[in-house]
Each structure stands twice: as C-alpha cells, then as structure tokens.
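For this depiction, one protein chain was excluded, whereas all remaining protein chains were kept in their positions.
Entry: chain A
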Amino acid sequence: MSYKAKFKVWRGEGGEGKLEDFTVEVNEGEVVLDIIHRLQATQAPDLAVRWNCKAGKCGSCSMEINGKPRLGCMTRMSTFAEDETITVTPMRTFPVIKDLVTDVSFNYQKAREIPSFTPPQGVRPGEYRMQQVDVERSQEFRKCIECFMCNNICHVIRDHEENKPAFAGPRFLMRIAELDMHPYDVADRQESAQEEHGLGYCNITKCCTEVCPEHIKITDNALIPMKERVVDRKYDPLVWLGNKIFRRPK
C-alpha cells in the first residue's frame, strides 16, 4: 500500500527561498509530518521543521499544506489523491528562520502586552467563589494549543504587515475575552481591547475559526461577544446611562 508522492517544499533561509520538488514514498496511515521526516532521512538532511508531540497537542508543527494552514502531524496523506502534488510552505504571516520553521515571537510579544488576571483588592486565594457555569464559557478558550494558525491566517496581518503593531490577532483577542468574562477579573478589558489591541480591525470573516485545530469557535464565542461588550462600553448610550443610574452588579 505504498506509493510515490510528489511534493513541493519551501526551502530557504529568511524570506528568500523557493519551492523544491521531491518524489517520496508514502505508506498507509502516514501524515504529512511523516513525509517531511522521510525527506529529512533520505533526501534533504538539512530540511528544517519544528515538531514535538506528533499528536496534535503541542502546536509546534503548524505549516501550510496546499495553501491552507494545518498541523503537519494531523494532516493525513489519505486526504490527498495519489497523483496530487502536495505543496508545503511555512506560515506566511511570520518571518522564516529556515525552511518550514518560522519565528513566532510576534505572538509572544502580543501575549505579554495583555495585563494578566487581576483579582479585586482584598480577595485572597482560597476565597474565590464560582460555579461551573460561571467559568464554562472561557474553558472552551483554554483548549488552545498555541499553534498560532489563527493569527497566521487572519487577513488583518497576513495581508497587511503594517497592521501588526496595532492588532493582537484572534489568539490574544480571545485571551482578552476570556479575562473579561472571568467573574473575578477587575481590569479594564473593553476599552483596551478596542483602543490598544485592535479588536475593531477584525471584520468577523471567521478564518480563525475555520483553521483552529481545537475547533474553538473563536469568532462566535470570543470575538463577537467581545465586540458586543465594547459596544456596551463605547457605543451604546442607553447602556452607558443605565450603568450610571443603576450600577448593577454583573
């Protein structure tokens, strides 16, 4: 059950490089990452690829396969026709270090720009009282494996390098939503989501959701709810008035 597949793999250091052709053996049950490893073992010993768990859990092996961001270790060869040429490139939005390995420090930078969980004054660890329903929503977001494919595919920065300073990307806008929905977080998240982290750049076209290997509904459950919270804070005069008059607890 093995056959020879045609591959085009991006080779190069930094931005410069080109697609190189390979013909390589494929066996039943293999995934794209296996084939990349076979190339390393047989034809291209210096081919660089980042991977770790081979189980879709570490988020290291993000690459683009036939133009779509995918985890190399979770993309089965059986989803391609045997005569299909499979093109493998590094993630487009981040600078390339070598071959398929990109420098994803943009994401670490953005993560650091978000103030961490801020509990109210005077509540000590052990005094938090929450029900399961209060935290359920944000538990979905914690399934994230930080593969950064959502930030990679988001056209706001993928097609517009110049937007990078102003935009945190879906991964970290989701982090802001997670904190804003937390029953015990008191930091301002709404004003800053819009003004500092670029929530307004998102036009809810849902590519982040389409690409997430953990099937997190990033747009529906994090970004749009966060946009609605920003409307409460910044654009809805009635809510503003209501909050002034009643000061309801949330």
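The rule is short, and it goes like this: a residue touches a chain if its C-beta (ideal position, glycine included) is under 8 Å from a C-beta of that chain, and two chains touch if they have at least 3 such contacts; residues count from 1.
Assume contacts and distances are computed from a predicted model.
> Pick, from "ABC transporter permease", "Branched-chain amino acid transport system ATP-binding protein", "Tryptophan 2-monooxygenase" or "Succinate dehydrogenase", the protein name that UniProt gives for the chain of this complex that is not shown.
"Succinate dehydrogenase"
> If I consider the whole complex, including the chain that's not displayed, which of A:R38, A:K110 or A:R229 touches that chain?
A:R229
> Among the options A:E25, A:E82, A:E113 or A:D159, which residue touches the chain absent from this view?
A:D159
> In the complete assembly, which of A:N66, A:T118 or A:S192 touches the absent chain?
For the chain that is not drawn, the touching residue is A:N66.
> Among the options A:I114, A:A193 or A:V211, which residue touches the chain absent from this view?
A:V211
> Contacts of chain A with the missing chain: which residues?
For chain A, the residues touching the absent chain are 10, 12-17, 46, 64, 66-69, 84, 87, 89-90, 92-97, 102-103, 130-131, 133-134, 136, 153, 155-156, 158-161, 163, 180-183, 185, 198, 200-207, 210-211, 220, 224-225, 227-232, 234-236, 249-250.
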